[in-house]
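With one protein chain held back, the other chains of the complex are shown just where they sit.
And now, chain A:
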Amino acid sequence: MTLSALATFAIFLCLIIGSVFTLVAGIGLVKLNDSMARLHAPTKAGTLGIGAFLVASMINSFTFGDGALHELLIMGFLFVTAPVSANFIAKVTIHKGACMTPPPPPQDDNWATLSTPDDGQKPDEPTRA
C-alpha cells in the first residue's frame, strides 16, 4: 500500500467522521425538546464535524497538491469562537425566559443577564462627556 493510498483512506475516514458529527448536530437541533438542551448539539458536535472536514481538506492538499496548513487558521478561529457564541445564545435564552430561571445570585439582587438596559444597573459603563 502506497503512501498516497493511505492518505486517501485517511481523507475518507475524516470525511465520514465529519459527516456523522454534522448529522448528529442537525438532528439534535431539531429533535431535542428544551432550548438549553438544543444549544449543545450544534455548538459541540457541529464544531467537531467541521474540524474533521478541515483535517480532511488539509490531508487532501498535502496528498494531491502543494500542501498548506491554512485550514488550521479556520479551525482555531471556529474552536475559539464557538463557546463564546454559545455563551451569548445561552444568555439570550435566560434573558427571554425560555428556560428555567437560575436561582438568585448570592450578593446582587438579580442576574445581570435578566436586567434591562433602562433600570440603571450599569455601573461599569463609562460616562460620556
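Please note the rule applied: contacts are C-beta pairs under 8 Å (C-beta built on N, C-alpha and C of every residue); 3 or more make two chains touch, one makes a residue touch a chain; residues count from 1.
The rule is simple: contacts and distances are computed from a predicted model.
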{"item": "Chain not displayed: protein name in its UniProt record (\"Carbamoyl-phosphate synthase, large subunit\", \"Na(+)/H(+) antiporter subunit F\", \"DNA polymerase IV\" or \"Dihydroorotate dehydrogenase B (NAD(+)), electron transfer subunit\")", "value": "\"Na(+)/H(+) antiporter subunit F\""}
{"item": "Interface residues of chain A (partner: the chain not displayed)", "value": "1-2, 4-6, 8-9, 11-12, 15-16, 18-19, 22-23, 25-27, 29-30, 35, 38-39, 42-43, 46-47, 49-50, 53-54, 56-57, 60-61, 64-65, 68, 70-71, 73-74, 77-78, 81, 84-85, 88-93, 95-96, 98, 113, 116-117, 125"}
